[in-house]
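Of the protein chains in this complex, all but one are displayed in their positions.
Letters A and B mark the chains as written, and numbering starts fresh at 1 in each.
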Amino acid sequence: MRVGKYLTTILMAAALLMLSGLDLQAAKTVKIGVIMPLSGQLSLDGTHEANGVKMAVEDINAQGGIKVGGEAYKIELLVYDDQGIPKESVAAMEKLVTRDGVKMVIGAYTSSSTLAVMPIAQREKVVICSPNSAAEKLTQVGNKWFFRGGVTSPGAVRTITAFIKSLGIKSVVHLAINDDYGRNTAALNKAAQEKIGVKVLAQEYYDHGTTDFYSVLTKIKGMKPEAIFQVMETKAASIYVRQTKEIVPELPLVDAGGVDPYMLLKLTPDAVAKWQIVSRGPALDNPKVLPVVKRYREKYNMDPMSYVFSGYDVMSIFRIAMEKAGTVTDTEKIREAMTKTNYQGMMGHYYFDKNNENSLDVWVGSYKGGKVNLWLLKK
Amino acid sequence: MRYSKWLAYLILIVLLCCVPLVMTNSYFLYMAIIIGIYIIVAAGLNVIVGYAGQMSFCHAAFFGIGAYTTAILSTRLGLNFWLNLPLSMIAAGLLAFIIGYPSLRLRGPYFAIATVGCGEVVRSVLHNWVDLTQGSMGISNIPPPNPIVIGNLFTLTFDTRQNYYYLVLFFMLLTLFIISRIIKSKAGRAYEAIRIDDVFARSIGINVHGYKMQAFLISALFGGLAGALYSHCILFISPVSFTTAESTNMVLMVIMGGKGTLIGPIVGAFLLMILPEALRFLADYRMALYGLLLMLVMIFMPNGLVGVAGSLRALYRKKSVTSEKGVSHGHN
Partner (left out) sequence: MEVFFIHLANGLAIGSSYVLIALGFTLIFGILDIINLAHGEIYMLGAYCTYFILELLGVGFFPALILSALIIAGVGLLLERILFYPLREVPLLNLLLISIGLSIFLQNAATLLWTPEQRAIQTPYLTHTLNIFGLAITMQRLLIVVVGVIVMVAVVIFIQRFRIGKAMRAVSQDKIGSAVAGININMVRYVTLAIGCGLASVAGSLVAPIYLVEPTMGATPVFKAFVIVILGGMGSVAGSIVGGLLLGVVENLSAAYISLALKDTFAFILLVLILWVRPAGIFGKSLE
């Protein structure tokens, strides 16, 4: 018993000492920070996004690093897990910015976490870009240090609504995840749908971690809509879609862009016939992304989610901004350069308006022929 | 004897006041502020869990009600922080009364589960009553506390980490002082009696239900206070910060530090806040190791870290007594 006590005490003391952090810095590096959920319910998406950034860093470093002022700076990437909890995101941000001396941050994942860390970016004059946080609010609070790197909810809504129109659907029921993303997206889509004359019969919300949709599907069946509109993440969708086959096999299911179509196909190939794809990322066999896809498959033994491309693109944008600004330390100049971004990435064409908002779009598609077919909707 | 104790406390307080002057790094100050807030949480929770011995797993609800009350009042109605603070505490206290009155008749794990149920209902209200709380989108742009202005001489603003540290320090010391007074009073002794054997306590005339309610209320008041301080520090709150998992963390702080002691919650809060940060270097392995460490501490130090200190001290005393008086082993 005593040995155990002493051992545990020593372990604790060691852990506390680690907090002071040993700062072994090689010459000529620039630190970039990443804040993502790597554990907990959102770990799947967060891990993919962080991996995307890591791959970009590998590529940049392989070419010598960031070339500025006649010198080449290798990137040292610091990836911190925030578990998807705003309080942890703030701690991670504070550490990155004030202890680790990071000047540019990629993150966070959820809009709540991103909102929580944005004031720190402003206070410390650090450039921050989230590759996927979708809430409109982010670019409306007047924080010019934040740039949005992923498709916005309003942007996606336009395409989704046109898609629904093209499918000839006249009435829907919404089923959305009960968090900021779900509620926000459902509200925006409802307004847009009603504007073009589509009746929204009801809006139902489910909590994270729900696995049983039988009750709500039975309820929806009774309402007799022409289609169900889902605002979901892949994790829930893969479970949900099988249940729809049981209860409402005849209804088309329209996605809102939160589900990875490849993962859905892999997990439930027999239940996706009615799924109308809306994808935030391009097809995996699109020539623009094929090299990254191949490397990802080799390295991680799984298909990349679109978050990988977003992470990669944002890191690339950071590199270009630093090189255009001619500095890795003067953040005012880098921020200036960011506003002038004009980059053709894997996810689309990146450029920012006066609120640092982008105009990326989503792909739409279907599962005909047992595989994923994606295309850009002509509007 | 008493003077040296007060002197020691005074020196400690002075040292604590000097911290922001030495550690100007914002990350450290942020951690210090958060630790201070959670010390208030743990010290309050200790009253019901450590002293009165009731397993309460809804403390995050009081913390959350405190946080939301002040957030809503300051962002929607523009009310002054100094008015919101007591209101937050009162709101938390009211909730404690509603939860506690029927639940405290239950014992042991039944009380625990009842608190979990109530805590979840509160969280659900925060999450789903979107008109009031903005649901999962949270409340942002919470203003820092209103400055204290004394005429034209002196203005103390709270929009810097340094000054916020002092604010939290003040309330933390106040909390610890008040709780130590309560524990040393007749009520404190009643709590201990209830913890040791509540049936017996009732049989000798102690109003068990009444004292349990009192302890529960006190813990809730301080939980609400901490919540309000939290709101105005992070400046953005959402329901994900007030789950049963959070409540469990708070109980862990009390137990790992050492329940039923005054220093215990301080050590526990410090530890559970610092540990995940300190383990960041472990990257992917961090949370797995965190779980393992939790187990090890609970297994080898069941009385918490303060208990370890106590037993080490006893060990030392026994040795010195033996050497001084030359008494053989076997005498104690």
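One rule holds for everything that comes next: contacts are C-beta pairs under 8 Å (C-beta built on N, C-alpha and C of every residue); 3 or more make two chains touch, one makes a residue touch a chain.
Worth saying up front: this structure is predicted, and the values here are computed from it rather than measured.
S.K.: Counting contacts across the entire complex, name the shown chains the missing chain touches.
M.R.: Across the whole assembly, the hidden chain touches A, B.
S.K.: Please identify which residue in A:Glu204, A:Glu226 or A:Asp330 touches the non-displayed chain.
M.R.: Going through A:Glu204, A:Glu226 or A:Asp330 one by one, A:Glu204 is the residue touching the chain not shown.
S.K.: Of B:Ser124, B:Asn141 or B:Asn207, which residue touches the hidden chain?
M.R.: B:Ser124
S.K.: Check the options B:Arg76, B:Arg107 or B:Arg317 and report the residue that touches the missing chain.
M.R.: With B:Arg76, B:Arg107 or B:Arg317 as choices, the missing chain is touched by B:Arg107.
S.K.: Hey, which chain A residues sit against the chain that's not shown?
M.R.: 39-41, 43-44, 47, 178, 204-207, 209-212, 214-216, 218-219, 222, 235, 238-239, 242-243, 245-247, 263, 266-268, 270, 302
S.K.: What does the interface between chain B and the hidden chain look like in terms of residue numbers?
M.R.: Touch with the absent chain occurs at residues 55, 102-103, 105-110, 113-114, 116-118, 120-121, 124, 128, 248, 251-252, 255-256, 284-285, 287-288, 290-296, 298-299, 302.
Operating definition for what follows: only the chains that are shown with their structure count from here on.
S.K.: Could you put a whole-Å number on the gap between the CA centroids of chain A and chain B?
M.R.: Those two chain centres are 35 Å apart.
S.K.: For the complex, which residues does chain A have touching chain B?
M.R.: Spelled out, the residues of chain A in touch with chain B are 1, 4-5, 7-9, 11-12, 15-16, 18-19, 21, 38-39, 79-81, 83-88, 90-91, 94-95, 97-99, 111-112, 115-116, 119, 124, 135, 137, 141, 178-180, 182-184.
S.K.: Along chain B, where are the residues that touch chain A in the complex?
M.R.: Against chain A, chain B makes touches at 25-28, 30-31, 34, 127-128, 130, 135-138, 140-141, 234-238, 240-241, 271, 274-281, 283-284, 286-287, 293, 296-297, 299-301, 308.
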